[in-house]
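As you look at this complex, bear in mind that one protein chain is not there, while each of the others sits in place.
Residue numbering begins at 1 within each chain, and the chains themselves are lettered A and B in the order written.
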Amino acid sequence: MNQFVELLISGLSLGFVYALIALGFVIIFKATRVVNFAHGSILLLGAYVVARTHGSLGFAGAVLAGVLAAALCAVIVQLVILRRLRGATTDTLTIVTIGIDILLATELTRRIGTKVLNIGDPWRDHVVHLGSFSVPSARVAAAVVAILVLAAFTAAFKYSDWGVAMRSAAEDAEGAALMGIRLGRVAAGAWAVAGALAALGGVFFTTFPTPGVQATVGLSALTAFPAAILGGLDSVTGAVVGGLIIGVVTTMTSGYQDHIAFLGRGLGDVVPYVVMVLVLLWRPSGLFGTKEVTRV
Amino acid sequence: MSDRSRTLTRLGWVAMWAALLLTPLFLEQFWEQAGLFAMASIIGAIGLTILTGTTGQLSLAHAFYVAVGAYGYCYFAGHKTVGVESVAGLGLPPVLALVLAVLLAGVAGALFSPISARLRGIYLGIASIGLVFIGQHILFNATGLTGGFNGRDAQPFGLAGFQFQQGSPDITVNGIEFGELEKLWYLGLALVALSYWYARNIVRGRPGRALESVRDSEVAAAVMGVDVARYKAAVFILSSMYAGLAGVLMALVFGRIVPNTFGFPLSVDFLVMIVLGGLGSIRGAALGAIFVSVLPRALDHFSGSLPLVSDAGGGGLQPSQAARLVYGAAIIAVLLYLPGGLAGIRRRLRRDSDPDDPVQQPTGGPRLPSHDLKETAT
Partner (left out) sequence: MPTLTEEGVNGLTDAVLHVRDLSVRYAGAVRALDGVSISVTEGSVVAVLGGNGAGKSTLLRAISGTLGLQGGAVEGGEVTFRGQDLRGRDPGTVVRSGIVQVPEGRRIFGELTVEENLRAGGLSVRDRGARSRARDRVFELFPRLEERHRQRAALLSGGEQQMLAIGRALMSEPELLLLDEPSLGLAPKVVDRIGEVVREINGQGTSVILVEQNAAMALAVADQAYVLEVGRVSLSGTAAELADTSEVRERYLGIPGGDTDDRPHPPHAPAPSADSANGRPAIRELDVEALTVRFGGITALSDVAFRVEPGSVHAVIGPNGAGKSTCLNVLTGVYAPTSGTVRYGDKVLTGLRPHRIARLGVSRTFQNIALSPAATVADNLLLGRHRLSRAGFLSTGFGLPGARRERKREQGRVAEVAGLVHLDAQLQRPVAELPYGDRKRVELGRALCADPALLLLDEPVAGMNPDESEQMSQTIANVRAELGISVVLVEHDMAFVMRLADHVTVLDFGERIADGTPAEVQQDPAVLRAYLGGSPDSQEAAG
């Protein structure tokens, strides 16, 4: 029982990190109908900048630098490459992001090499004792920060001008353009926010109990893909719920590894995809996604 | 097309095939291996372009089906071994094993069709990624069949007593000993020719038209009598069988297969091949496959003589990394500047030289499914 609750808590906190990353996918998809395959690399860029700068800027300054770098990188991708392809199908744009991912990931891998960089976070390997349960401090911090950020995002999405513009453009881009909403700015803003969220996710993705910033972090961040898809690619709620589901399921699977040994080692890495496929079989547009409408 | 240009095209084909047939007499082993890997890629890419380009079904599961073909062949053709690396095997004749492995990939494709029939566009694309990760998990853990992390050996090919393995029988042509790679080269060529020809027939024939109509408008296709669900399932199976055949060839070329070969990056490679080549074009898929599969090897090979590129561990840009950068940049550049892909270049050239050519590049063209089902202008 104790183990179950501990796993649940740490699963939920990991889930919030996934939610931050998945939310990035969703925001970009909503605003520009692009599935951003470069998201993992942008996340890695953010984490890398934090790892490189925390010595001189301090942890908080480094996080700020990482968030800015990732946001800037995302905006550059949108403005320099994707905007030129106006009129291309959204899936062509999606494949362009694969190309961008390859460039970014290669360069970052070259810089990082086989090293494991320390993110310089204040929580290190401390553990918080909540009653009889112990949870890594970094995970608690992750959950707290993620909840605050998600709340702030939700509020902005719901109440600010930016949020109204985003939601209008997401629902009907042409209709929004006719109202004078500048789609280019909405798109750039969405990419910036998604990049910032990815960097933040990257920070908590590389704190204890994970070893630190490695070249493979970008790829493992792809686990947020199933989270975004099973929640529904165009749903903010879906991203959070999907993230939590994936966080809990992976943590539980790894935690109870011994009980399900017959399913093989490393099941925690696969189980997000299994859950995703099962959910999609039941609901082809995810839990909260909008159904595609066929018109003739 | 005028008679003259038709003759020229024919001559071109003859010359190309003649060159391909004579190649093993000149090439070093390294290039033979690269060429064989390119052949396997061509077969796989053709399968994917029929699925994604012609039918508009985005799939990133191709690596999984390639793995099914590769491991299927090793299982059917391999012999049961016991010891440190005990793996199961049926010890069937290699030709039969090849056919069975391709069929097995088809069956695996059919098993996914309940999902592929329900999902559309990017949802299908990402659901199919799931298949790759699940497949990897199985490859790592079903050690009795796959050999796990260390992989398993592929039984050398043989055809009715004619063994492909070194030295049985010895053939020497022009002073060059015909080893396994040289023999595989001809097997590969035959398989590529067969795959290419079959795909061309399909795409130009009744099934191809039905598939294209499914891509362009499922409703219109259904109303014209096309059983959309059945065709979607059929094309998924066909594409998986192509992938399976590619896998068999890869297993034969590598001699030993390991799970890491068949990960998500391989799926992305296949997608990039067909996009670079020009979606829906069989020839484009072949060109894209050659580009993507040979590029990293070539850069690796010439790393000593290229500026900026240094050998592994040299501190500078490693050849594999240089290849990745060129590769990434090529994807972006082609999509930005060559909407029709590599196949589009040729079409454009031909259009310039032959203005009456009716088969010019249309503005519509094969596209991946779009999410916006917008009506066109009034």
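Definition applied: a residue touches a chain if its C-beta (ideal position, glycine included) is under 8 Å from a C-beta of that chain, and two chains touch if they have at least 3 such contacts.
None of these values were measured; they are calculated from a predicted model.
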Considering the complete assembly, the absent chain touches shown chains A, B
Per the whole complex, from B:207, B:244 or B:296 the residue touching the absent chain is B:207
Those residues of subunit B that touch the unshown chain are 197-199, 201-202, 205-210, 212-213, 215-217, 219-228, 234, 238, 280, 358-360, 362-366, 374-378
Could you list which residues of subunit A touch the chain missing from the display? 86-87, 161, 164-165, 167-168, 171-182, 184, 294, 296
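Keep this in mind: only the chains that are shown with their structure count from here on.
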Subunit A and subunit B have mean C-alpha positions lying a whole-number Å distance apart equal to 32
Inside the complex, what are the residues of subunit B that reach subunit A? 58, 114-115, 118-123, 125-127, 129-131, 133-134, 136-138, 140-142, 218-219, 264, 268, 271-272, 275, 317-318, 321, 324-325, 327-332, 335-336, 339, 367-373, 375
Could you please specify the touching residues of subunit A with respect to subunit B in the complex? 33, 35, 81, 84-85, 88-92, 94-96, 98-103, 105-107, 109-110, 219, 222, 225-226, 229, 233, 263-267, 269-270, 273-274, 276-277, 280-281, 284-286, 292-296
